[in-house]
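With one protein chain held back, the other chains of the complex are shown just where they sit.
What follows is chain A.
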Amino acid sequence: MDSEATDFFAATFSIEEEDHTLANSLRFFLNKNPHVAFCGYSMPHPSEELVNLRVQTTGQITAMQAVKAACEDVKQVCSHMRSSLAAAVAQYQQEEQAREQKKR
């Protein structure tokens, strides 16, 4: 992306090779951003893997920064969920072992 395009406060990002999986998650985190006035995504055609993500900000941050912050949020949520999953699985396996021992 060229440098002048990154200063806009409203932008439509055309993302290739993505579908609802990432687009809906990004839209969720973008909406949760207090500096974003409007955010939405659409798929022009279901056979083509293209997503148009529209972001309009209040002027305090650029659209680019908003999308980057949303990506960062997705990453942080995934990392946290991974560690919670590992802890939950370990706890379940511990409880299973305790139950097995009690049976004996």
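Basically, a contact is a pair of C-beta atoms (placed from the backbone, for glycine too) under 8 Å apart; a residue touches a chain by one contact, two chains touch by 3 or more; residues count from 1.
Heads up, the rule we're going with is that contacts and distances are computed from a predicted model.
*Asks:* Name the omitted chain as UniProt records it, choosing among "Trafficking protein particle complex subunit 2-like protein", "Dolichol-phosphate mannosyltransferase subunit 3", "alanine transaminase" or "DNA-directed RNA polymerases I and III subunit RPAC1".
*Replies:* "DNA-directed RNA polymerases I and III subunit RPAC1"
*Asks:* Can you name the residues of chain A that touch the chain not displayed here?
*Replies:* 1, 13, 15, 18-22, 24-29, 31-34, 36, 64, 67-68, 71-82, 84-89, 91-93, 96
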